[in-house]
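All protein chains but one are shown in place.
Naming follows writing order (A and B), and every chain is counted from residue 1.
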Amino acid sequence: MYDGGKIIFGIVVFLALVTFPIWFNVAVGKTDFAPDPKIVTVGEQCMASGEYMKRKHMDMLDVWRDRVVRDGQRTFIAPDGKEYEMSLSNTCMKCHPNKTEFCDQCHNYLAVTPYCWECHIEPKETTEVANGN
Amino acid sequence: MIEKALTGSKQYWGWVGLLLILIGIGFLTYLRQFNNGMYITGLGRDVPWGLYIAQFTFLVGVAASAVMVVLPYYLHNYKDFAKMTVLGEFLAIGSVIMCLLFVFVDIGNPIRILNMPLNPTPSSLLFWDMIVLSGYLFLNVLISQVTFSAERKGIKPPGWIKPFIIISIPWAVSIHTVTAFLYNGLAARPFWLTAILAPRFLASAFAAGPAFLVLICFLLKRFANYDVGEKALAKLGEIITYAMAINVFFVLLELFTALYSDIPEHLHHFEYLYLGIGDANFLVPWMWTSAVLSVVSLVLLLVPKFRANKGLFLLACITVIGSLWIEKGMGMVITGFVPSPLGKVVEYIPTLPEIMIVIGIWSVGFLVLTVFYKVAMAVRHQIGYK
Partner (left out) sequence: MGINRRNFIKLAGITAAVGVGGKKIMGELVDDTTGLPVVDTAQKASPLKAKRWAMVIDLKKCREKQGCTACINACHAVHNVPDLGNPKDEVKWIWKEDFEGAFPSADHKYLEEEIRNSHALVFCNHCDNPPCVRVCPTQATWRRKADGIVMMDMHRCIGCRYCVVACPYGSRSFNWRDPKPFIKEINPDYPTRMRGVVEKCNFCEERLDRGKMPACVEACPEKALVFGDLEDADSEVRKLLREHYTIRRKPSLGTNPEIYYIV
């Protein structure tokens, strides 16, 4: 191999740089960070199970927007038969008005930036947990 | 083969370096447009398409014109074009790449560009333009790749490439026809609503594209010691002459229809183009320049003595390109919007960021061409192609 030493050195430097964020977090001791979305609404009925929503909310919203805009259907019938208006701002955010503590928790952790909020209006944040509701 | 592009003279690297700087500036400017929106361009509600789409339209023509060397060489076995055909195919590749980039920078929501292939819409000419342009790019990459590597190995190109070559000929016509249809099917824009637009586009393409090729051949002779031969250049000269004459004829036909019929909604556009309406006269000096250039080019081309003179022939090619770049670029695109369907005369003047992005994309095209030609020259010198 020509210039073997230089090549191996280059690879090592490259790997070190690429994995830097991991080393950095180990050094600072931030390895056990996990997102913790807060649900502020107490006692309200859930539209679907938390497990389902965790995995599928984005698909659901994708279907919702097509149904509303393209098919002109606005009512969603939940698994339990209850009807909801298919609206991010007016339905989802009614029960989850705390975007920073709810949506952004996981989105930031996973480095996804859904551009819903470029157009859809987020409610005024109520950071206080609506206890005893 | 690409490694051949990594060695070269100081001149070569100076040129590549300059292009890279211009590309860098264009790219940074594009990021500004991407992050802030297209309001940094001169475009607006009355003139929603401008410099970008004008370049696109002109370059689709340059791309299509490759057919003018491919057709005689492959279909009529015109051997004098042997050294030039691949140059034409490379020019087509470089031009289509520029076309696609110009469409891309003109789109307001580029991250959604895949919505086009994901929602195929046959009623939209833009959909067809996407298909014919990407198909044309594919065909030219395939054909030039296969024939050129065969040549390098000193063997005949495989037989299966022949159907692709033949398909590429009507395909070249199709890219410019569809691009004309993009404009001339719109009831809202009387200026473009003319059936002669597609033939006119083709005529101007077959003048401007070969003229480009002539310039490239001159440059290659000077800088790369590569000579396509006098006969090939003379033949290109004939093609340019016919095409340019036909183009001027078509433009005059358009003028006759508009001026003689005297229908205001057709007339106003030509009025804006050549005389200006009120204070709105940005295009007027450009259009008269274009008109003068096309007359000059025709004189130089039509008189055999002038055309045979190397310097004058070169000048003729430059005037052809200059004239057509103005006429079918800015002249054709912007005038369609002035006056607007509501009768408003709102002018469009490109902004500096817009011009920087345009220069950046042209530089990308020139870089692609430089690299391709460099490789081709190196290979041909190596195998002793004389």
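Heads up, the rule we're going with is that a contact is a pair of C-beta atoms (placed from the backbone, for glycine too) under 8 Å apart; a residue touches a chain by one contact, two chains touch by 3 or more.
Fair warning: this is a prediction, and the values are worked out from it, not measured in the lab.
Note on the undisplayed chain: of the listed residues B:6, B:75 or B:126, the one touching it is B:126. Screening B:37, B:158, B:285 or B:304 for touch with the missing chain picks out B:37. When you scan B:100, B:161 or B:346 for touch with the missing chain, the hit is B:346. In the full complex, the hidden chain is touched by chain A at residues 65, 69-70, 72, 74, 85, 89-90, 115, 118-121, 123.
By the touch rule set out above, chain B reaches the unshown chain at residues 36-39, 43-46, 48-49, 103, 106-110, 112-113, 115-116, 118-119, 121, 123-127, 130, 186-189, 265, 336-337, 340-344, 346.
Note that in this section only the chains that are shown with their structure count from here on.
Chain A and chain B have Cα centroids separated by 46 Å.
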